[in-house]
Structures are given as structure tokens and as C-alpha cells.
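A protein chain is absent from this complex, but the other protein chains hold their places.
Labels A and B are assigned to the chains in the order they are written; within every chain, residues are numbered from 1.
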Amino acid sequence: MPEPAGITTDQVAHLARLSRLALADDELEALAAQLGVILGAVAQIGEVTDAADVPPTTHAVPVENVVRPDVVRPSLPPAAVLAGAPEAEDGRFRVPQILEDEDVEDSA
Amino acid sequence: MTYETDLQEFEPVLGLETHVELGTASKMFCSCATAFGAEPNTQTCPVCLGLPGALPVVNAQAIESTVRIGLALHCTIASWCRFARKNYFYPDMPKNFQTSQYDEPLCSDGYLDVEVPVEGGAPETVRIPIERVHLEEDTGKSLHVGGATGRIHGASHSLVDYNRAGIPLVEIVTRPVTGTGTRPAEVAKAYVTALRDLLRGLDVSDVRMEQGSMRCDVNVSLNRPGEPWGTRSETKNVNSLRSVERAVRSEVERQAGRLRAGERIVQETRHFSEATGSSSPGRSKEEATDYRYFPEPDLVPVAPDPAWVARLRDALPEPPAERRRRLVDQLGLPELDAQAMVNAGVLDLVLATVEAGAPAGEARNWWLQTLAQAANTAGVEPAELPITPAQVARLAALVAEGTLTAGLARQVAEGVLAGEGEPDEVVAGRGLAVVSDEGALGEAVDAAIAAQPGVADKVRGGKVQAVGALVGAVMKATRGQADASVVRRLLLERLGVEG
Partner (left out) sequence: MSTDLTRRTAAETAAAIAGREVSAVEVAQAHLDRIAAVDDRLHAFLHVDSEGALAQAARVDAGEVAGPLAGVPLALKDVLCTEGVPTTVGSKMLEGWRPPYDATVTARLKAAGVVILGKTNMDEFAMGSSTEHSAYGPTHNPWDLTRIPGGSGGGSAAAVAAYEAPLAVGTDTGGSIRQPAAVTGTIGVKPTYGGVSRYGLVAFSSSLDQAGPCARTVLDAALLHAVIAGHDPADSTSIDAPVPPVVEAARQGASGEGLAGLRVGVVRELSGEGYATGVQERFDEAVELLRGLGAEVREVSCPHFGYALAAYYLIAPSEASSNLARFDGVRYGLRVGDDGSRSLEEVTALTRGRGFGAEVKRRIVLGTYALSSGYYDAYYGQAQKVRTLITRDFTSAFEQVDVLVSPAAPTVAFPLGDKLADPLAMYRQDLATIPSNLYGGPAMSLPCGLSDGLPVGLQIMAPTMRDELLYRVGAAFEAARPAPVPPLSWES
């Protein structure tokens, strides 16, 4: 069981890194304080003892096996695909230098 | 210190993860085409681009192919399972999460019996335990620009193409493989080879490692006998059968070296280089990535109908190993011969060539000799040569019908390998057909007689064997394309001698 409520600025900083959010120091502190309060309220979810043997909800309406046939349909025209791109080059999306090489493959 | 001595001192534990791109017409969660080699970003839509508001819909064929793979690997097929989101940021992943499967894979707990070649002996059968087979989506591709090698390190920027994003990907994961003794590299290579053959036989993917439709990650750890398993390393970017073997070897050597020196093995991801045959460390991560898996709320559970699964099981093709055994028996290939072909990695090719109509002996000779040599020179596996069993069978047929001599057939084979087309096209293109037309040969015959009057006299005088020199001269003059027996008959006729 994790410690109840309360969240440190370090924890918030870690979560901000995980979710790629650049936060200023004062934002970090304010966020930690607010989240502490919110967590205090939502942590009461742990009080529900009769939840132990209950299955978690998968879907509001029980539907299974929704599939589509393996048929090709037209794609978006590349002009439309790149239209909203902050930066494009040679028909591809251009991004600045990537630092992390998680799961990366060599070019083409 | 070498691989062999390392394995006297340490016990290896292997783990292999294989990603296979299914050969479906459309993508996993949308209807974009999956064809290889299209212009960048021409096979994308709101779904596979991860545009705001887009939603996935499962490709029925992908489910079927995955179930068939699981059945062929003797897995239990889940009666109910879900997709899950694997959350992390990377530009080639449009949603910055991958829709995959986590604790509910479609198939689990199977095995694959693999024949591992043994030099000068019968192959050894090893049972590789399969932990899971699950379904996920492939990522886009990034071109790293500005660095020296096209690798990510040192690049100034990258260009992303999402054509590949969303193509169905099956992930096959083994349980830790122990007891490989002194042959982990051979076992690993044999497993990946057998897996590839199985998948090809199921017709679910073209499994071209060089095109990326089958990719391997190799996990290796070492421990001293009696001690617990060591820390494992993961080597990615292993793109050929040869590399699988080399990756295992190089990791065994690297880890053994460190362990002997009293150093720790760091859990890390390494990148394999075809060029150097070894791996280099990736960026070490500060902490293991927390993927924050949770069930994919945009998709509903998959519950394969048991009766349907049973029908798929019944309709599975004959497993490659059994097919091989059956054909070897049928063809009456001596045991040792079959082994030689297994060892050279050409048994399936030989069998396929026979199935395409060639006599067993011819098929065997082609693959064990000319083509094995060609593969060696090119530094590839025989199966990777750009010549098919059907084409080899055609070559054998052309020789049998007299259109080609053995020597000419080898030239035609070169042409096929060089991409000049089908055997018949190469014959026509290079003008290599055996010439047996007497009219066409007449000139060359007369010229040879005229050029060697002494020999001609000898033949007229009764020394019939001497005609050989004249036959040789005609063969040379016709660049080997003359039908030698016809040439001999013509010469003897002209010289007025009985043959």
C-alpha cells in the first residue's frame, strides 16, 4: 500500500518527466500542494472494503469481438497528412534531435 | 579466451523475442494499405497517425493469423483477452502509447521443437518453451539526418514516416532457455530459423528479416554452474540468422570477459551491428521504464470462439519438420546426405526444388555445390539468394532436355542471381542455348578441319579419338554452346569416318 495522500515535489517532478511536461519550480510546488489535497479526497476509494472480490469494470456496455474485414480503403492524401505538421521535410515529419534511443531502429 | 572456453566455465541462459509483421492487406487498427516501399506518409489516416479523435478497429485477419501462429506453437488460446496501452513517448509512435497486450496475451504456454545441426553427426532436437504470442502494432520509421552513420547518435534531426505505423505485429517470446551447454548460439540460430520456416509455412508473413518483417531481440545471461542466473543483456537490431548466432557469441564472450575480471553485468539494451558482428551499448537508462499499462478502453475484449479455434487447428499445414521427414523418406535420401543438407541449411530448399519437379540428385547437387558457393561468396544464407527452388528446377529441366549443358546452366544460374530474370529469359538474353542445329554448326566444323589439317588426316587415317581436338576447337569457337555429341558426329561425317 502506498503512503496515503501527500505528494512531494520530487514525485511531481518525476511524474512531470514521465509525462513530458516542463514545469517551472513554482508550478511544481503549487501542483504538489493541489495534488496532495486531491489525493487526500480520492484516496478514500481505499475505504471501500467490499471492492476486494469485485471484478474491475471493463466496459460500460458488454460488447465483445468487434472486428473489421482485412480490406484496404483509401488513405489520407499526403498533403492533408502534412498540412498540420509543425515542420515537414521531404514528405516526412521533421523533429529535432532525439536523445533517447528506446526501441529505436537504424534508418530505413 | 573464446566462446568455446567461455562456455566451459559459464552456463548460458537465453531468451528470444521475435517480432513478426503480419502480411495482412490492411493495418491492425485501420484500413490503410501495408505495402512495403511506398512514398512516405502515403499510407496513413487519422487512426494510424494518432490524430485527435481517431479510434482503432481490430483487423479480423490479424486475430486469425495470430491464433494460427499460437496453435502451430502448441499454445493455449485465450478464451477472453484484451488489448492494453503501453505508454511511453517516442516520435515514431503517433499516440505515444502502443496498443499491445499485457497480462492477457492471445496465446500462451507453447513450445517449438527445433533441430540444431551438429557437425558430423545427427541433429539434436531441442524444445524451446514459448511463453506467449501476442498482437500489437508496429511503429513508424525515423530517418536520422546529419550524423556520420545515419544512426541516431550524432544526428541533428530526424524525419518520420508513418507508413509502417499500425501494421500488425505479432510478438513471440520464449521462456528462458536453459541447458544449451556449449551451443547457445547454434540453438538460438536454429530456433529463429525454425520459427521463420513455420511462419512461412503458415503463410502469415513473408518473414523477410532483411526487410524488417521479422526482427529479433536476443537476451543472454551467464552464470557459473550451481549459481543463480546472471543479469541479462538485451541485444536489438538483429536482422539476419547469421547475426542471431553472432550476437549470442559476442555477448557470451563479452559477459564472460567481464565476469572473469570480477565486473558486474549491467542490465542494458545493446545494439547489434552487422558490419562489426558485435553489439554496442545503448544509452543506459536511469530507471526501468514504467509503461503504466492499463486495458485499452477504445477496444472491446477478444473472445475467440472455441469451435472456430478448433477448425483453425485442424486446418493447420503440416509442420515443416514433419514435412521434411516425410519427403526425405519418400525420396529415399540417405541419412547422411540429409544431414549434410541440414547442416548447410539447404534441406528445405532441396525439398522444394524436388517438389517443383527436379530429380532429387540434381536438386541436391545444385544447392550443395553451385548455390552453396554463391551464398558463401555473397555472405548470405542460401535461402536469401535471389533464386527460387522453382527456378532451380527449371535449370535442371533445361539441362535434362538438352537445351543447356551443365556448364551453360551454371552461367544461366549466375544470370538469375544477377537479376537478369527467369532462366528462360537469361538463356534468350545471353544467347546461351546449346546449338545443335547442324546448319549453324557446319561453318565451325569446316573451319576447325581447315585449321588443323594434321589432326584431320590422323582421323581420316583411323585414329578416331584424335577428333577430340577438333571437337574442342569447335566448342571453343562456339563458346561452349555447341552440342558436343552433334559436333563429333558432324566432324566424323565430314572426314568420312564411322564414329
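To be clear about the criterion, a contact is a pair of C-beta atoms (placed from the backbone, for glycine too) under 8 Å apart; a residue touches a chain by one contact, two chains touch by 3 or more.
If you're wondering where the values come from, they're calculated on a predicted model, not measured in any experiment.
Participant: In the full complex, which of B:A54, B:V145 or B:A433 touches the chain missing from this view?
Facilitator: For the chain that is not drawn, the touching residue is B:A54.
Participant: Touching residues of chain A against the unshown chain: what are they?
Facilitator: Given the touch definition above, chain A has residues 1-2, 7, 11-12, 15-23, 27, 31, 34-35, 37-39, 41-48, 50-52, 54-57, 59-61, 63, 66, 68, 76, 80-81, 83-87, 93, 95-100 touching the missing chain.
Participant: Against the chain that's been left off, what residues of chain B make contact? List them.
Facilitator: 46, 49-58, 85, 87, 89, 91, 94-97, 158, 160, 290, 292, 294, 297-300
As a working rule, only the chains that are shown with their structure count from here on.
Participant: So, what's the distance in Å between the C-alpha centres of chain B and chain A?
Facilitator: Each chain reduced to its C-alpha mean, chain A and chain B end up 38 Å apart.
Participant: Which chain A residues qualify as touching chain B in the complex?
Facilitator: Against chain B, the touching part of chain A is residues 18, 20, 58-59, 63-73, 75-76, 78, 81-82, 89-108.
Participant: Which chain B residues qualify as touching chain A in the complex?
Facilitator: Per the stated touch rule, the residues are 24-26, 31-33, 39-46, 49, 57-63, 80, 82, 88-92, 139, 141-144, 150-153, 155-162, 212, 215, 236-237, 269, 271, 282-283, 285, 289-290, 292, 295, 297, 299-303.
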